[in-house]
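Removed from the display is one protein chain of the complex; every other protein chain stays in position.
Up next is chain A:
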Amino acid sequence: MSNWKEICQVTDIPVLGSRCVKRPQGTDVAVFRNAQDEVFALLDRCPHKGGPLSQGIVFGSSVACPLHNWTIGLDSGCAHAPDTGCVQRFSVMVEGDAVHLDLDELASVAVGEVA
């Protein structure tokens, strides 16, 4: 069972941009919007050196980390070759124009985070 909660409208996120979502604990979640108005959510931490992915440049369905330019796939959370490593994805449901995240998922400890 999912515990969906409305977070914002799609239009609250800039096209080819992102917003940060505060979690009850731990690192923020970054929600991204691409040119087709698809919304993705990733833990806001690059698998390389922890850069805030929310601050990167978004293109296609990827984001370039602002610290060292690793490219992370928004749909997979994984770095593009030759880099390796993944960041945790979060479930997103868009209903009409409303973006929902799963409260339970947000509240649980993310992969790679210390509780």
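Observations on the model:
By our rule, contacts are C-beta pairs under 8 Å (C-beta built on N, C-alpha and C of every residue); 3 or more make two chains touch, one makes a residue touch a chain; residues count from 1.
The working rule: contacts and distances are computed from a predicted model.
With the options "(Fe-S)-binding protein", "Sarcosine oxidase subunit delta", "ABC transporter permease" or "Assimilatory nitrite reductase (NAD(P)H) large subunit" in hand, the undepicted chain maps to the protein name "Assimilatory nitrite reductase (NAD(P)H) large subunit" (source: UniProt).
Think of the hidden chain as still there; on chain A it touches residues 5-8, 12, 14-17, 19-24, 28, 31, 34-35, 49-52, 55-60, 64, 66-69, 71, 81-83, 101, 103, 106.
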